[in-house]
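Removed from the display is one protein chain of the complex; every other protein chain stays in position.
Going by the order they are written in, the chains are A, B and C; count residues from 1 in each one.
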Amino acid sequence: MSVSDPGRGRSLLWTALLLIVVFAVVPALLASAGRSYLYQVANLIMIFSLLSVSMHLVTGVAGLLQLGHAAFYGVGAYCAALLATHFKLSIGITLPAAGLAAGLVAFLVALPTMRLVSIYFAVATLGIGQMLYVVMLNWVPVTKGPNGILLFGGLQFLGFDLSKPAPAYFFVATVVSVSIYVLHRLSHSYYGNALRALREDDQCADAMGIDTARLKLESFTVSGFFAGVAGALWAHTAGYISPADFNFNVSILILSMVVLGGLGSLPGAIVGAVLLIGLPELLREFKAGDYRNIIIGLVLFGAILFLPKGLIGETSALDLVRRQFGRGRSIPGHEGGVGWK
Amino acid sequence: MSEPFLSIRDLGRAFGGLKAVDGVSADIARGELVGLIGPNGAGKTTLFNLISGFTPPSSGEVHFKGRRIDGLKPDEIARAGIGRTFQNLRIFPNMSVFDNVSVGAIGAERIGMLSAFTGRRGVSERISQRGLAALQAVKLIDDAEELAANISYGKRKYLEIARALAMQPDLLILDEPAAGLNETETKALADFIASLHADGMTIILVEHDMKLVMSICRRIIVLASGRKIADGTPAEVKADPAVLEAYLGGDDA
Amino acid sequence: MLNRRSLLSLGAGALALSVSSAAFAQQPTYKIGYQLPLTGNTAQYGVDFKNAAEIALDRFAKANKPFKVEIVFEDSRSDAKEGVAIARKFADDKAIVGVLGDFTSGVSMASAQVYKEAGMPQLSQTASHPDYAKISEWQFRNITTQAQEGPLNAEWMYALGYRKVAVIAEQTDWGQTVVSNFADKFKALGGQVVFSEFFNRGLADFRPILTKIGRERPDAIYTGFFYEDGAQFLKQAKQLGLATPIHSTSAAYNQQLITLAGGDSEGMKLTATFLPTNPAANVQEFVAAWKAKTGQAEPGQFPAQAYDAVNIMLAALERAHAAGNVTRKSLRDQLAATKDFPGVTGNTTFDANREPAKQLVRAQVKGGAFVAVQN
Partner (left out) sequence: MDYYLQQLVIGLSLGMVYALVAIGFTLIFGVLNVVNFAHGEIYTIGAFAGLLLFTSFAPPLAAVILIVLAVGALAGVGLERLAFRPFRRFTDEASLKSRAMREATLMSSLALSIVAREAIELIFGSQFQAVPFKLLLNNPIKLGPVTIVDGDLVILGTSALMLFALQYVLKHTRVGLSIRAVSNNALGARYVGIDTNRTIAWTFAVGSAMGAVAGILVGLYYGAIFPAMGFSPGIKAFVAMVMGGLSSIPGAVVCAMIIGVSEALSTIFVASVWQDLVAYAFLIVTLIFFPRGIFGGVRERV
C-alpha cells in the first residue's frame, strides 16, 4: 500500500498523535505539575474511557441500550480484588481473570435476554445490573458485602512495583490503550458494520444473513470483558472497593459519556469520559462548590440540545475499504459484470 | 435432476381466523424471473415472509436447492442463498452507502469477531470486493461515502437491491421495487432487473405495476385471498377469467 | 438556603481573615484538609460536619493562639472515586499537614490508601469499619466502635430482663458490626437472638421486616440505623401496632429523629457519648454555638464527633507547634499521643491501634427529648 493513500495516512497520523499525547505529552505535563492528584484524575479518566468505549460497542455500535454496565465493571473489580487478597496474585493475572469473569457473567446473563429488543432489552440490562449490585452488596461471605475489600500490596506487575503515580499511570495507559485499540478494531471493521446493521434494523440484518442473536451475545460479552478489565484497574489503583462504586448511577454516568460524545462514535466516547470526569474536578478547582452538579447537568443538557450528533459524529468503516483499494480505482479483475452467477 | 430449485408445497399461514396464505404450491426453476401479482391483501408479502423465514408457516414446506428451509431462522435462510428486499424500503439510514452494501456480503461470509484483526487480507478483502462490485452494478459507486439517509429515494431503491446482491444470492426476492418511482425510473429499474436476470440470477418479483411485470417476466403467478389462482405466461394470465374477477372483485372490496 | 449563604459568607470571611493575617507574616498558618459529602444523598451529614468544624475553628481563632489554622473543605459526594482524587489533592498540597474525614467508611478507606502512601495523618469522625484504623499508622478515628457499644447494650438489655431479642441493622460495614458485636455478647450472656437481618439504607418500607419481626415475638428489638431510617422504622412499627421496646446505638442520636418520628419515637432507648443536656461547660458552649450558627435544635451525636475530631486535631497541632516542628509526621505522632482529651463526646485517648475509647451514657426519648436514664 502506498504512503499516499489518504485514508491510511490520516488514520496512522491520528494514532501516532494520540499515542504521543497519552504516553509523552500528558505524562510530561503531569510530571512538571508534580501533583499526584492530577495523576489520579488522569487514571480515572482513562479507566472511565475504557468503560465508555466498551459500552460504546454495545450501545453506540450495536444499538443495544445498556443500563447495567457498572455491574460488569464491579464483577471485574471484585474478581481482581478477591484473587489479589486470597491468593496474593498480582495484576498480571488478576487483570485477564477479571476480564474473563466479567465476560463470562455477561455471556451468561445475555443468553436468556438476547431475544429481547429495544426498551425491553434495556430494562433487562437494568434488572441484571441491579441484581448483580444486590449480590455484591449482600453476599457477605464472599464479597464482604458493604465492608468492601481492601487490597494490600499495591500495583505489582511482573515483579515490578508500579504503585507510585507515574508508573501506575503508564501501566493504566498501556492497558487502556491496548483495550481501546481492540475495541476500535472491532467497531471499525466489517464486524462493526454487522453490529451497526443490528442497530439500524435487526430484522433487515437478519435478511442479510447476519446471525443477530450471536452478534448480540458476542458484543455484550466483549463489552463485559473490557468493563471487567477496567474494574481490575480500579481495584488495583484505588486499593479499596465497595459496592457503592458500581451502582446504577455509575451505569448512568457511563451512558452519559457515550451519548455526550455522540452515539456510535468511539472518539466521542473518550471525549465524553474526559469531560464527565474532568469537568467535576475542574469545577472543584474553581470552587464551584454546591453548583458543581447543576453545572454538569446543564452541560449535559446543552450538549444534547445543541449537538444532536454528540460532540463527535459517528465514524464510518469506509476508510477501511479506501485503504484496501484506494478511492476511484478500478477493482482488480473486475470487468463491470456482476460476480454472483 | 428431480429436485426443482425452489419448491413451495402447500404452504399456508393463518393469523387468528384469517388465512393469509392458503395452500400455495409452486416450483421455480433456476434462472427464472417470476412475477407475483395479486390484489391488495392477496397474501403476496406474507408469502415472501414465509419463504424468507420472517413468518413461520402454519402448514406446508419450502425446499430450496434440495434442502428443506421452512422453520429455519431468517438469517439461516438468507445464508442458504435467498436475498430479499423489503416493501417499505429498509436501508440502514445512519450508515454510508458502502457500509450498507457491505452488510450483505458480511452476512454471506459469516464473519466472526477475529476478522476484525486480520487486516486487509482474507475475508475482509472478499467483502470489500463484493460490496464494490454490487455498488458498481447499481451505479452507486460515486455515492459510496454518502450517508444512506442523504441519497435520493430512487437511489435508495437501488441501494437496497445492491445490498441483497452483495450477498451473492442464488435467489433474489424483490418486494415491490418500483413502488414510488416515476415512469422513467420504473423503466430503468425494469431494464436493470432484466439485466440481472440475463446474467443468470433467479428472481421472484412482487409488483403492483402490471406494466413492469408484464414487460419483463415470462411467468406470472397470481394470488388472491391467499390462494394461487393462476400461473402461466403473461398472455395466459391476462386471459384468465379468474384473474379478471379477482382484480375486479378486489376493487369492490 | 439562608443557612448555606450565611455559611458561605462566614467561610469567605474566615478566608479573608487568614489571608490578611498572613500578610503580616507574623504567625504561621497551617492547613488542614476536610473531605466530606457536601452534595448528594448524604450531604446532610457533611453539612453538619462543616458547621461543627467551623464552630471549632472559630473558637480556636478567638483563643489567641500563636498560629493560624485554615481548613480546606472538599466535597466528596460520598463517592470513592472523588474521595481518592481529593486525597491526592490534599497529599499534593505541602501546606496541608493533616486531614479530617471522610463520612462513610468506604470513601474514608479508599482515601486512606493515598494517605498511607503519602504519610498524611487522617482523622475520621465517623469511619466505623473494623479495618479502617488497621490500614496504617496514619489512620485515626473519633467514633465509638461497636466493639465497645455493642456489648454495653447487650448487658443493658440483658439486665432489663430481655432474653429473646431481634436485631436489625442497615446493610453497611457499620451495620454489620452493630449486629455481630451485640449478638456475640448477648448470646454469651445467655440471651437468645431470635431474628437477625439487615436492610438497605434508604428503604422506604420497613413493614415487611417489621411484620416478620413481630412474628418472632421478641422481648425487645436492637437496631442499628441512622436517624432517617430510624424515623421510618419507628413510625411504621407504631403503625403495625408493634409495642416491643426498641433499643438503638449512638448513631441514631439526633434531634431530627424525634422531629421526624414524633411521638412514635417515645420510649426508644439508646447509648450515646454526647448529651446536649450535659451541664459541662464545653458541652453547653458547643450547643449554644451550634444553635446560634445553624438555627437548628441541639446537635446530634455525629456533629459532636466531628467537633471533637477537629478539636483533637487542633490540640495535636498546638502541641506540635509548641515542640517547634509541625510536619505531617509530627502531627501524626502528636495525634497518637492524644490522652484524655476533654471533648463534648467525653474524654478521648487513642490506644496503640489509634482507636478511641469512649465513655457511653444511657439515654431515652422522653417527652420529645433525649434524656439520660439509669436503665
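Note that in this section a residue touches a chain if its C-beta (ideal position, glycine included) is under 8 Å from a C-beta of that chain, and two chains touch if they have at least 3 such contacts.
Quantities reported herein were computed from a predicted structural model and do not represent experimental measurements.
Enquirer: Which shown chains does the hidden chain touch?
Expert: By the stated touch criterion, the chain not on view contacts A, C.
Enquirer: If I consider the whole complex, including the chain that's not displayed, which of A:Gly127, A:Pro167 or A:Gly278 touches that chain?
Expert: A:Gly127
Enquirer: Using the document's definition of touch, tell me which of C:Gly263, C:Gly295 or C:Pro342 contacts the absent chain.
Expert: Only one of C:Gly263, C:Gly295 or C:Pro342 touches the chain omitted from view, namely C:Gly263.
Enquirer: Just one of A:Ser90, A:Ser179, A:Thr221 or A:Ser256 touches the chain that is missing; which is it?
Expert: A:Ser256
Enquirer: Mind pulling the chain A residues that touch the left-out chain?
Expert: The list for chain A reads 63, 65, 112-113, 115-117, 119-120, 123-124, 126-128, 130-131, 134-135, 137-138, 248, 252, 255-256, 259-260, 263, 290-291, 293-294, 296-298, 300-301, 304-305, 308.
Enquirer: Which chain C residues would touch the chain omitted from the figure, given the whole complex?
Expert: 1, 4, 39-44, 47, 171, 197-200, 202-205, 207-209, 211-212, 215, 228, 231-232, 235-236, 238-241, 256, 259-260, 262-263
Note that in this section only the chains that are shown with their structure count from here on.
Enquirer: How is the touch graph of the chains shaped: line, ring, star, complete or other?
Expert: Looks like a simple chain-to-chain line, open at both ends.
Enquirer: Kindly work out which chain lies most centrally, taking the average of its C-alpha atoms as its position.
Expert: Measuring from the global C-alpha mean, the nearest chain centre belongs to A.
Enquirer: How big is the gap, in whole Å, between where the Cα atoms of chain A centre and where those of chain C centre?
Expert: Here the centre of chain C sits 38 Å away from the centre of chain A.
Enquirer: From the C-alpha centre of chain B to that of chain C, how far is it in Å?
Expert: 73
Enquirer: If a residue has to touch 2 or more other chains to count, which residues of chain C qualify?
Expert: Answer for chain C, listing residues that touch two or more other chains: there are none.
Enquirer: For chain B, what residues touch not just one other chain but two or more?
Expert: Residues of chain B never touch two or more of the other chains.
Enquirer: Under the stated contact criterion, what part of chain C meets chain A in this complex?
Expert: 4, 8, 38-40, 74-75, 78-82, 84-85, 88-89, 91-92, 104-106, 109-110, 112-114, 117-118, 129-131, 135, 171-173, 175-176, 198, 200
Enquirer: What does chain B use to touch chain A in their complex?
Expert: Contacts found on chain B: 52, 54, 73-75, 78-79, 83-84, 86, 90, 92-96, 98-99, 102-108, 110-113, 115-117, 120, 123-125, 127-134, 136-137, 144-145, 163-165, 167-169, 196, 199-201.
Enquirer: For a test of understanding, state which residues of chain A touch chain B in their complex under the given definition.
Expert: Touching chain B: residues 1, 185-186, 188-194, 196-197, 199-201, 203-212, 218, 222, 264, 314, 316-318, 320-321, 323-325, 331, 334, 336-341 of chain A.
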